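Structure record follows, encoded as structure tokens.
Of the protein chains in this complex, all but one are displayed in their positions.
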């Protein structure tokens, strides 16, 4: 299947979307002439690259970042701001990338179709789509990405709580592996949030170029939202480190219990065994050995000794 | 029950408060005309939202933050400063939110009625309420919030001291769970204090807009107070980390004691058992076995051996 | 006993001090008219508050800080700089507070009489007391406070060295408690030094208002002195954390020794006990049992086995 | 073999390279007259030093850094920017150094011939080599160095993943040594990346001097690339610290398993041994001893006891 471009343009107080094969775009320029417009590509192939370079004057470096980088960034160019946004769609294992070329009267996005459709739905709910400039589209997309980050953060927080509950119930190498994996996911989330936060900080400082100053509130609010998530990831990191420490302490703690069990068994049985062995010696004149109530005396003494030792360990609060 | 607004206005050298159902506010504009005024809502419903947007030109983003955010922030708008204040009422588990819209001649607060009543009481104690501008009301509310933070910090410090005392007395998984929970509460408090501190730093830098420069002392003092609390939370965090380390060391330490007990039992009894077993062998010509004082010699040797071993462990300072 | 004020004024090339009950101060204004002057109060009661407010235009917020705060701070007011100085007199457990109101031609101090007397003694040693402006008095007091901090830092360093020496000699829960307490004292000292360092940084930046620019060297030098102490507290903190880690490792290390002891006892005695038990079986045809030199062979074999095992553990370097 | 210089100059739309012995350079100045040019030396000997000082006005300090320093740096001089770039060619153990003297119309590089050849190959692929100024050459070299850092980072990430997988399978001192070594390599990489990142930050701020402002995009992009690598090294550092902690916990965990094994053996066998010993006593009237079905009763009781203890440990989930 060939690559397709979705072109969204205002149509009265609503929007209209058309999907055009890249090949037609190259041949027929009319699709790219309408302004304002929002064009979405699923990926960048050679034809797309050509169009972006020639019709929108997109810099080669942006296109290369778009194809190979994996770190959120915002970079100003002469006629557009380039945003590379890394986010997670449902879990840390599903890293996604969205590139945004934000011009004064166009927005070009490259990435997941799902995110595009979600953002388009939001755009249709606006009273006058494109009424507040194309920056509103950037904001809609960014809000969706922030929501996705919130979802992942919620999910990791929930997993951390679950794991903490488990830690106090039972310790196992499997649980330790879970903690270790979760800890790595939290590190990854924290790093991604830090990068996207810095990206929006830069984007806000650059936005004066193309955005209506009144719309800057929207981006500041978004930045606050991402900062909250970052703070939560920070705390989560410290929380999971704590869980790891607690796990270690509990393992050590349980060792004490095991060793107490062992010591109690040994300390009670070995004295009894010694007495038995003593009376098992093939030596003359063992005291009480020939008495007919010897066995009773010996057994009673053994009982007393056991009780004494049990009492001793009880007082030590081992049992 | 319908939502109600409390409206506080100066009345001579005192203040007068009226509570009006939101529905009346919408119909009858006179309640909102008096200036300066302080209006308190318990929550934001649709009618309230309408009033705030239309009569006070409150931005939609502020209203959304007010409904869903959970991180202290200060943000400037054209005709007001927006303060979102997160605090704890008695304990970390009781997180509360207060929103303040701070205009040049009005203060609108949204949140707990209890805090509102406490602040109103403080306002009545002023010589001329509203005499020093509405910023005094912001300061009164903020002081109460600082007091609540102080209360929580005091309480966590006390709990930490209690737990440290317990740690040296006895170690148990339950205590470890308490330490872990407390550690999480301290992390949460520290984060909240950091955010509210930053919020007031921003608020002070913005306050030039609506506040009398002479009143800035009040806010600087408040900031100092919150900074002290933050420093205490920092130290508390390091303290509880230390307690956790000490707990771990003590658990290890106790293990040594257990193992010493075990070793002493084994090291004293097994040699005796060996001697007994030796004399239990069904082998000819066991030395001393047939002598009539053999049992005395053997017993005496066993006694000597035990004493020797006890002395050995004593010198090692194990007992 | 009523509260008393000490008033120090220049008297030729020397100084004269008078002590006046607060009540007289209120009635008789002449005591407060001389300039330059240095007035010391032990504490702030209502009468004192009245005087400070009315005669020296001290702000109410400063007075409240003076009564209740516990964190060093420097704050500029219209006609004075307010310094709140927290220091330790001999040990972390003896926290003291000194408030300084530093005007262009007056210094008012509130706090310990002892510090006042010490500073006065230093002032008398100056060639021309009050000759270099009242800031010299602030500097004299500050130097004394820096000396007290140096004393506490020295003392904690000494204690840390002592404890480190003990750690390598013997480990006990009592020692662990000492380390933990010392660690908390170091944290507290570090925090106090950080706050007082920041206080003097602010004070220096504000001092242009009342101090002769030539005297700024004195304060910069003081700041250096406090920064050294802070660096030492930092290093001390890392040092004591290290000691705690070493303590833990040594406890673990000793456990190995204990377990080696146990293992050696068991590994040598249980084989011998097995052989003895074997020959204790009531079974026919035990080899060597009926031979008259059987006991010699068996004993010799036991001896060889013990020596073999001892050699084995020796080679493992356990003994 | 004498030292040789490679001189690259534009030749129409391509480039031409000549290699000249240093000695000829000294005698014959024509080689150094062509501009723009790129000159590469393998190392700096006395003759080279002379040429650089006299023909290109290179500062003595740069030459000394070139010969002895081992930390990336960028430093501005009157007629050139000096870049010292430390990188790793394949692994942390193969540290390399490249010095760049970046003038307005010349580039002089000193270092590995391999890197020079790779960069030259890239230069030949340019449409018009030297068409965008000599800074393009600096960028080509820098990109190659970034690639080499990416290779090392990838490799260390892979090793870390391998080691983490191993940690959960088996713990051994050898594995611990591997973790420790890897941890040191990661520390080294992180430090090198931090230094080279700072170097490029400085270089970008200085580049206004000799570079076309349009070409600054290339360097900003490069800086982003290196920043990504630094972030990855940071995360890697935290990851490997985590692996070390997990290793420790697993070792402790396994100890619990060992001690459970020991305890189960002891707790089941010693009671049986006690019963046997009891019946081995040479004492009269042992119960059941003379009964003909005594042995059955005793054996059955022993069996029951074993099963009971096994059930007890099963319920404790030890087996």
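We call the chains A, B, C and D, going by the order they appear; numbering starts again at 1 in every chain.
Here is the rule we use: contacts are C-beta pairs under 8 Å (C-beta built on N, C-alpha and C of every residue); 3 or more make two chains touch, one makes a residue touch a chain.
Computed from a predicted structure; not experimentally measured.
Chemist: Could you tell which one of D:70, D:124, D:304 or D:319 touches the chain left off the display?
Modeler: D:70
Chemist: Which listed residue, B:111, B:280 or B:294, touches the chain dropped from view?
Modeler: Here the residue in touch with the unshown chain is B:280.
Chemist: Going by the contact rule already stated, which one of C:23, C:95, C:172 or C:235 would touch the omitted chain in the full complex?
Modeler: C:235
Chemist: At which residues does chain C meet the chain that is not included here?
Modeler: Per the touch rule, chain C residues meeting the hidden chain are 164, 168, 217-218, 220-221, 224-225, 227-228, 231, 234-235, 238-239, 242-243, 245-246, 248-250, 252-253, 255-256, 259-260, 262-263, 266-267, 270-271, 273-274, 277-278, 280-287, 317.
Chemist: For chain D, enumerate the residues touching the unshown chain of the complex.
Modeler: 59, 61, 64-65, 69-71, 73, 75, 77, 170-173, 176-177, 180, 183-184, 187-188, 191, 195, 244, 247-248, 251-252, 254-255, 258-259, 261-262, 265-266, 269-270, 272-273, 276-277, 279-282, 286, 288-295, 298
Note that only the chains that are shown with their structure count from here on.
Chemist: Fewest touch steps from chain B to chain D?
Modeler: Tracing touching chains, the least step count from chain B to chain D comes to 2.
Chemist: Fitting the CA atoms of chain B to chain C, what rotation angle results, rounded to the nearest 5 degrees?
Modeler: An angle of 70 degrees brings one copy onto the other.
Chemist: Same or different for chain A and chain D, where same means more than half of the interface numbers show up on both copies?
Modeler: Interface between chain A and chain D is built from largely different residues.
Chemist: Where the CA atoms of chain A average out and where those of chain B average out, how many Å apart are those spots?
Modeler: That pair's centroid distance is 25 Å.
Chemist: Please tell me the distance, in whole Å, between the geometric centres of chain C and chain D computed from their C-alpha atoms.
Modeler: Once rounded, the distance between the two centres reads 41 Å.
Chemist: Which residues of chain D are in contact with two or more other chains?
Modeler: If we look for residues of chain D contacting two or more partner chains, we find 280.
Chemist: Taking the touch definition from the header, please name the shape of the chain graph: line, ring, star, complete or other.
Modeler: Contact pattern: an open line, chains touching in sequence.
Chemist: Would you mind giving me the full set of chain pairs in touch?
Modeler: Result for touching pairs of chains: A-B, A-D, B-C.
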